[in-house]
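Have a look at the structure below, then the notes.
A single protein chain has been omitted from the complex, and every remaining protein chain is retained in its original position.
Let's look at chain A:
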């Protein structure tokens, strides 16, 4: 019995794939290999980016009790943290989107369902990445009221500007 099982399985990389395993007849070049590589490269970067993010936001100072508008304003006053969070946003969203894409491809067997689930995924990803990027770069910490005075909730460092 084991002999018959083995004889039907082609060795990896022979290119002889049973047609029932190839849902998509079109060639996609190296895309899947590049996606696989991206998961590993972005994964290593994300370990560093996220561990530092968690440590600097939740472990030092007052931790979660210190988080408010002023905390974010103080952080994004420094271009270093703007680009840190930008890298975090783009890499984590692309890494997560590719992961969910893989899961959809694995479990959604009907062509239409698979297609539309991925379209919803890509739409959500686009919205989140564009929104997040705009927020990081258009953020204004020192808000001024109609009377030209700083608003009450403005972080302290705005007074010295």
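One rule holds for everything that comes next: contacts are C-beta pairs under 8 Å (C-beta built on N, C-alpha and C of every residue); 3 or more make two chains touch, one makes a residue touch a chain; residues count from 1.
Throughout what follows, contacts and distances are computed from a predicted model.
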Exercise. Considering the UniProt annotation of the chain absent from this complex, which name among "Succinate dehydrogenase, cytochrome b556 subunit", "K+/H+ antiporter subunit F", "Peptide/nickel transport system permease protein" or "Amino acid/amide ABC transporter membrane protein 1 (HAAT family)" applies?
Worked result: "Succinate dehydrogenase, cytochrome b556 subunit"
For this session: May I ask which residue of A:34, A:52, A:103 or A:119 touches the chain that does not appear here?
Result: A:103
Problem set entry | Given A:35, A:77, A:108 or A:143, the one touching the chain that is not displayed | A:143
Problem set entry | Touch residues of chain A, complete complex, unshown partner | 1-2, 40, 43-44, 46-47, 50-51, 54, 58-59, 62-65, 67-70, 72-73, 89, 92-93, 96-97, 99-100, 103, 124, 128, 131-132, 134-135, 138-139, 143, 151, 153-154
